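Taking it in order: structure first as structure tokens, then the write-up.
All protein chains of the complex are present and in place, except for one that has been dropped.
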Amino acid sequence: MASDTLCPPVAAMADVQNRTDNRNIHIDKVGVKDIRYPITVRAKDREDRRTVASVNMYVDLPHHYKGTHMSRFIEVLSAHRDSISPQSIPAILSDMKERLNAASAHLELSFPYFIEKKAPVSGAVSLMEYNCTLCGQQNGGGADLTVSVTVPITTLCPCSKEISRFGAHNQRGLVTVVVRYNKFFWMEDLIRLVETSCSAEVFSLLKRADEKFVTEAAYENPMFVEDVVREVAVKLLADDTYAWFSIAAENFESIHNHSAYAYLEHTR
Amino acid sequence: MASDTLCPPVAAMADVQNRTDNRNIHIDKVGVKDIRYPITVRAKDREDRRTVASVNMYVDLPHHYKGTHMSRFIEVLSAHRDSISPQSIPAILSDMKERLNAASAHLELSFPYFIEKKAPVSGAVSLMEYNCTLCGQQNGGGADLTVSVTVPITTLCPCSKEISRFGAHNQRGLVTVVVRYNKFFWMEDLIRLVETSCSAEVFSLLKRADEKFVTEAAYENPMFVEDVVREVAVKLLADDTYAWFSIAAENFESIHNHSAYAYLEHTR
Amino acid sequence: MASDTLCPPVAAMADVQNRTDNRNIHIDKVGVKDIRYPITVRAKDREDRRTVASVNMYVDLPHHYKGTHMSRFIEVLSAHRDSISPQSIPAILSDMKERLNAASAHLELSFPYFIEKKAPVSGAVSLMEYNCTLCGQQNGGGADLTVSVTVPITTLCPCSKEISRFGAHNQRGLVTVVVRYNKFFWMEDLIRLVETSCSAEVFSLLKRADEKFVTEAAYENPMFVEDVVREVAVKLLADDTYAWFSIAAENFESIHNHSAYAYLEHTR
Partner (left out) sequence: MASDTLCPPVAAMADVQNRTDNRNIHIDKVGVKDIRYPITVRAKDREDRRTVASVNMYVDLPHHYKGTHMSRFIEVLSAHRDSISPQSIPAILSDMKERLNAASAHLELSFPYFIEKKAPVSGAVSLMEYNCTLCGQQNGGGADLTVSVTVPITTLCPCSKEISRFGAHNQRGLVTVVVRYNKFFWMEDLIRLVETSCSAEVFSLLKRADEKFVTEAAYENPMFVEDVVREVAVKLLADDTYAWFSIAAENFESIHNHSAYAYLEHTR
């Protein structure tokens, strides 16, 4: 790297990307993918969370341009990284459109999000990880925004419980809910909605009295993946915050080497 | 596992899944996810390829049923695993609907597919891996089928070449093409279409004369990700086999720690 | 790729790798990593399995050589891919040493391996996937060979069972056993040894009578990860086939968002 290259002035360089393309093909999305960046996310408890996001940023490219200017995406990301929330996405999309001189912009931010959780009996405190994704797309008019949370849960099989003389197979599962929304809400509340719609909650730290509690709770609340998506759907339908939603539940079956899966989506 | 459990006759067991659910919520997809299974794929050279697929199989679940019967998916998969091709998907979907007593069926089969390739100068022969996905969905009427191929390529940056006194950054990229089609085609031909639309092809085995060839070929054919998706689009548009397509190109940039990305889709 | 490059004769090209390096630093391993290749593995039932391997191949590089010749690894792999077994590894290592003119060779082949399995009550047949790794290293003398199998299992928590009024949390786990061996053995037998050392076996396909069986079997055989590694160890110690072994058990805990883990190794 001991290069002694003398760079000519930037102004003298060709701008290859700005050249004309004559294949007459519009590109829907052009940009940077899978960049990891530290961000600060606004939390319900007013203590901002610092975390690390995987980020995709795209704009459209009209048919007469040869290429986009990739470095500008990183400049926009750097400028906004200190205050990320569903509410800040439209401003980032607008900046992308302006800086890239584009008609549409698309943004995806996925990150682990930690929430303090108390064990159900002992009250022992630890942090639980949830994966969240903020996604926005802006064309001419307003932005289309979605928020997604992925929540670990326990499910206990109703069939296994009923047909067996004792016990019932149970396992960790993951529920991913994606919502479009009419008004403000906290990701924390959406996560709680899911955690109260399964056989038992998952924790990072359980003492013995807690383990007894969650074991018995799961046994008393047997649920298929089908039950989980329906239970979450019933609660989302009862809250007019959510204009559209999809719910996916995946069980890492303890008796199989594959997952059980259920999915539904609904437009209010 | 030395269990001496005496199982009651199967007929006596409750069929929990068949029970009525009264939450009035239809589920779009229920089934098995991420099961891995050995399959045999029909190849253009008439020598069938044995490979290993990751499989997702879903049906819908009407609102009045509590659950689906997961084991039947595996039975359908086992019955069909010996001859997989885009042409065999409709029969698998029909079997899924019949066995699961469902109105719709959804199937995804993803697998590595190996094709013998000759190095461009030495003619040295080796096998190249391409990831392929066959996907089908069947509701009341005919099946909606897509075929997807993911093809490794080399891209060389036109901007870097033009502004630099010598050299140009280049890198491995991946192009994923998904198509809906009006008539029969071979995945091998779709893969070749992509491999001839980039700065240079990728090989498993290159002797020195070949390395010289691909290095110079790439330098003479600089292409952005934007150029790659357009070049592939031009060729797909010229062939009326394809009723719809999407093209995604991703560059694992050699000068950055993230990818450059371009995407477009088109309905004929 | 429409390159009209005229390649000079190969003989005229510089062999940069063969040049002298004067930094006086010997390199332990040089080669190709993460290449995927179709292979045929010799199976106990005499029906060879075709599968797809992830392969690493390395040789040492004496301090006075600048580089190795990467293409030769692929040539050796291509020559041997049709008959892979623990017994064939020494011949591949010898070929690597000879073709690369090296004092030592190192090879790792990891692949999914499918075995037909009958459900415990219904006898329904399906295929189970196990990940296997063959590893060999050869210096001056004989080869150091290891075989590794990764086996999915069910574990049911003894603590949860004892302290709870009903039920017990259980989950899928993975046991990885690596062995050095004194004499021939089948991977199938090592896999069975692990499958009979857990709370219950895992299957791809279970009918209801089978689900009752494995649920009750797990409840009657509660085991911690600690119990699993000890149970496997007791059996391996009783068989003088194995000169050295390591055992790792990982539980994807149904009540936690992380794994429980136990590991031991033993030289006879």
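The letters A, B and C name the chains in turn, as written, and every chain counts its residues from 1.
Please note the rule applied: a residue touches a chain if its C-beta (ideal position, glycine included) is under 8 Å from a C-beta of that chain, and two chains touch if they have at least 3 such contacts.
Model, not experiment: these values are computed from the prediction.
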Item to check | Touching partners, among the displayed chains, of the absent chain | outcome: A, B, C
Checklist outcome for this item: Across B:V149, B:A200, B:A233 or B:A262, the one contacting the chain not displayed is B:A200
Checklist outcome for this item: Given C:E98, C:E162, C:D189 or C:D240, the residue that touches the chain left out of view is C:E162
Checklist entry - Which residue among C:N131, C:T176, C:T241 or C:S259 touches the omitted chain? => result C:S259
Checklist outcome for this item: It is residues of chain A that touch the chain not shown, namely 1-3, 5, 7, 10, 13, 15, 35-38, 49-52, 71, 74-75, 78, 112, 114, 121-122, 124-127, 129, 195-196, 198-201, 204-209, 212-213, 216-217, 220-221
Item to check | Residue ranges of chain C at the interface with the undisplayed chain | outcome: 5, 13-14, 16-17, 21, 23, 25-36, 56, 58, 61, 66-68, 70, 158-159, 162-163, 165, 224-227, 229-231, 233-234, 250, 256-265
Checklist outcome for this item: Contacts from chain B to the absent chain lie at residues 128-129, 152, 154, 156-157, 159-160, 163-172, 200, 202-204, 206, 208, 211-212, 214-216, 218-219, 252-258
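Convention: only the chains that are shown with their structure count from here on.
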Next on the checklist: Chains as vertices, touching pairs as edges: which of line, ring, star, complete or other describes this one?
Outcome noted: complete
Item to check | Separation of chain A from chain C, taking each centre as the mean of its C-alpha atoms, in whole Å | outcome: 34
Checklist outcome for this item: For the pair chain A and chain B, the C-alpha centroid-to-centroid distance in angstrom is 24
Checklist outcome for this item: Whole-angstrom distance, CA centroid of chain B to CA centroid of chain C, is 26
Next on the checklist: Among all residues of chain C, which ones touch two or more of the remaining chains?
Outcome noted: 129, 200, 204, 206, 208, 212, 216
